[in-house]
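One chain of protein is taken out of this complex; the other chains stay put.
Right after this comes chain A.
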């Protein structure tokens, strides 16, 4: 058939060049007495059984390259291509490329890995895909490559850890990534001298340059769609074998407040949700501190009715407000930690005993004010509005700093802490890139130059 004749511009050599830096590219020569053929496929996304049974075995059984070519061309699912772009699409879509008798035939060998992929646990969303990364690197690559079918998605692999020999894969979009960051990452990984490496969060600790780290500088996620979304933004993903989490870098502060279903919602709903999360962070940081400042130092700031209300609810409380706040906050942390470790079956007991009974009894006994209970619940709830766990834990610890400052100098302390917090965030860099600033204003001046880029 003339349609299946090899077009001039598509060659095995060409495909290989386009897919260079693909560590999972397999390139085999098939040699039989009667002739030779060449087999090219991407290992991570193709099924070795199909390739063995339907291509390699048949090639040697037939022992006749011309007939084998005819066999392949008529096999359901095999395709011939017109141009290089289509060839690339097929290769990335799980096709194996067979060159025999001067013909180039693409053979469908897609491995759709579904077993073992479970639902997301730590980052659940309402709508959208719910598959999570698994402990198997090949499966993870499959989950990602299936979502990101572009020849620009490069992959480099290496072994980390002297004993654990953990397989690691660095994924990036070659046309969008910041090569300076990539170079820095490679350098840091090459100079890594460790024995064991078991988790993505652990890796962050080893490759980050600063000694004191208050905020996470990389995203650790279990969602393949988040990985893909970030890859398309020019970020780098590191996948580790044996862990179900990917690491994304460099990140900015705002990345931690993006949930994957923001995009699914209507734009104004998405913005609203993001605003809610930022308000949640503000609440969880400030509320306890402001309570201390308002009750112990500056009750005149708030309306007199509210001040009286708080004073009334605190009438029986026998110690200063910051002791009350610290007591309740610590109690809440105990509850959170305990319900995390408890087996599913007795989990509800902890919440009932801790939350309902303890809260009721504490106010009835006059140990804490009623308003304090409300406040602690708000703090606890709003803290967990942050979609990514690492950030939510950082914020959880930082609120104590604000409480301390408020206990020391009142409202002044809270404001001083706020300024220090913001300035500290601004001084942070994630792999040399700014971590926190008015990114909105940066893109205003640059108009569309950033938004472009091929699809």
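Criterion: a residue touches a chain if its C-beta (ideal position, glycine included) is under 8 Å from a C-beta of that chain, and two chains touch if they have at least 3 such contacts; residues count from 1.
As a convention for this text, contacts and distances are computed from a predicted model.
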Q. Between "Spore germination protein", "Branched-chain amino acid ABC transporter permease", "Competence regulatory protein ComQ" or "CheY-P-specific phosphatase CheC", which matches the UniProt record of the unshown chain?
A. "Spore germination protein"
Q. Given the full complex, what residues of chain A touch the hidden partner chain?
A. 297-298, 300-304, 306, 405, 408-413, 415-416, 418-420, 422-424, 426-427, 434, 436-438, 441-442, 444-446
